[in-house]
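Now for subunit A:
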Amino acid sequence: MTMNLDINVEHLTRVEGHGNIVVNMRDGRLEKAQLEIVEAPRYFEAMLKGRSFHEAAIITSRICGICSLGHQMTSMKATEQALGLTVSEQTVLLRKLLIHGATIQSNVLHAYFLAAPDFLKVGSVFPLVASHPEVVLRALRMKRLANDVGEIVGGRAVHPITPVPGGFTRIPTAEELGELRRRLTEELKPDLIATVETMQALAGEIPDFTRETEFISLRSDDDYALYDGDICSSDTGCVPDSMYRELTNEYIVPHSTSKHCRHNRSSYFVGALARWNNNHDRLCGLAREAAAAMGLEPGCCNPYMNTIAQVVEAAHCAMDGIAIIDELLERGLQPEAPNQEPNRFGTGVGATEVPRGILYHEYTYDRQGRLTAANCIIPTGQNLANIDDDMKKLVPEILGQTQEEIVGNLEMLVRAYDPCISCSVHMLDVDFIE
Partner candidate 1 sequence: MAAKPRVAIFDFTGCEGCELNQLNFENQLLDMLGHVDIVEWREAMDDRPGEYDIAFVEGSLSTPDCIKRINEIRRRAKVLVAVGACAVQGGINSMKNTRPIEEVREEVYGKDKYLFPTLPALPLSSVVKVDVNVRGCPMTQIEFLKVFTALVMGKQPVEPTSAVCVECKLKENECVYERGMICLGPVTRGGCDAQCPSVGQYCTGCRGLVPEPNLKAMEDILVTHGLSVNEAWKRLHLYNSHELEGLKS
Partner candidate 2 sequence: MKLNELIQPQEPRDLYLPTMATLRDIKPLNALETLYTVELPGGADLGHQPGQFVEVSLFGVGEAPFSISSSPTRKGTFELGIRKVGLLTEKLAALKPGDKLGIRGPFGHGIDVERFKGKDVLVVAGGIGLVPMRSLINFVLDRRDDFGRLIICYGSRSDEELLFTEEREAWKKDPGVDFHVTVDRGSPAWAGRTGVITTLIPGLELELGKTVCCVCGPPVMYRFVLLALKSRGLSDESIYMSLERRMKCGVGKCGHCQINHSYVCQDGPVYHYPDLKSLEEAL
């Protein structure tokens, strides 16, 4: 058995952003097992200071292109709460539809392009173009359709244009939504079912590793909470989103340009698996069948299963997307300008579930509608401590493997969280000094 181990994976591949995996073991004692975040800090604080509420979402969505829609939604919700801007039910439905598109896009991208190469022991998706062309084509089809949701509703898939505080600058037409519905039903649904079959075949490659932890996600009475809900912990129950700081408790560690978080234990888990564990009863039938088929059970404590939970969610988002379009078409699309007349100036919090977990934005505006304080807490930042804890438990369990296998397992573990590192280092928590 290995008693000395030095692992240093620099600039981990197939993840968003820049991180290194570092493990040191001396004489059987684990000295270090951590994900070091080396992404250059970008100082979004300096960018937001004094900015008008029109721009808050434009700026914060540039924290991360992968999660741009999530930041935009969360930012708009925080701004709307701070300024007392109400939005129409149509706006909420369209936003939920956009979130579904973005979630499918992100989850499919992760499952097929970032995680699948691990299961198939190849370096990237590119060799799969030759070896598994039908799988790659399917993934591309699904991604395209998910991005088309963003383009039709949001004007653009990456950094959407039309969603603004108070509503949308452009409403899609009934024809566009009808065509989208047809494609979700006739194209995406069969592809999702095929995806579940592919994942079933790969399930044997998922490492058998569990570690009990705290799972935190939004939860709502009406639906599988993505856009809105209370903050719920599997350890301590639900609180309103305004109390988010009591659940996040950010602190600085030297090995990371991103701050870490903790709540009831030394670490907690956010993301698809947390949502599954907390909200599986809110999923649609197709999604629950998919979970059963892929062996995902409530109370799952295997972080590697996060990828499977993402596939389950994609199925839910597709089906719920169809339901939302039906509702929109039934109500009839109303042309409406965004409501951008503030009736108060104060502080507001937005919390939404983005693909990688729960995301918080909090803003304070002055009487000119300019930002005086901002705080963003990003899912990957919340997961970092959990990843480190997982590694500390995992390394001693797999010491019998070769160093190459150990590295592979660790990389796969980090990737399972689908970390979004550029997001995580751009935390904001500053009261600007005027």
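Observations
Criterion: contacts are C-beta pairs under 8 Å (C-beta built on N, C-alpha and C of every residue); 3 or more make two chains touch, one makes a residue touch a chain; residues count from 1.
The candidate set was assembled so that all candidates are chains of the complex that A comes from, given by their letters.
Being a predicted model, the structure only gives us computed values, none of them experimental.
What touches subunit A in this complex, out of the candidates 1 or 2, is 1. If you check the complex, the residues on subunit A that touch candidate 1 are 11, 13-17, 39-43, 45-47, 50-52, 55, 58-59, 62-66, 68, 109, 113-114, 117, 123-126, 129, 136-137, 140-141, 143-144, 147, 155-159, 161-162, 164, 168-170, 252, 254, 257, 422, 430.
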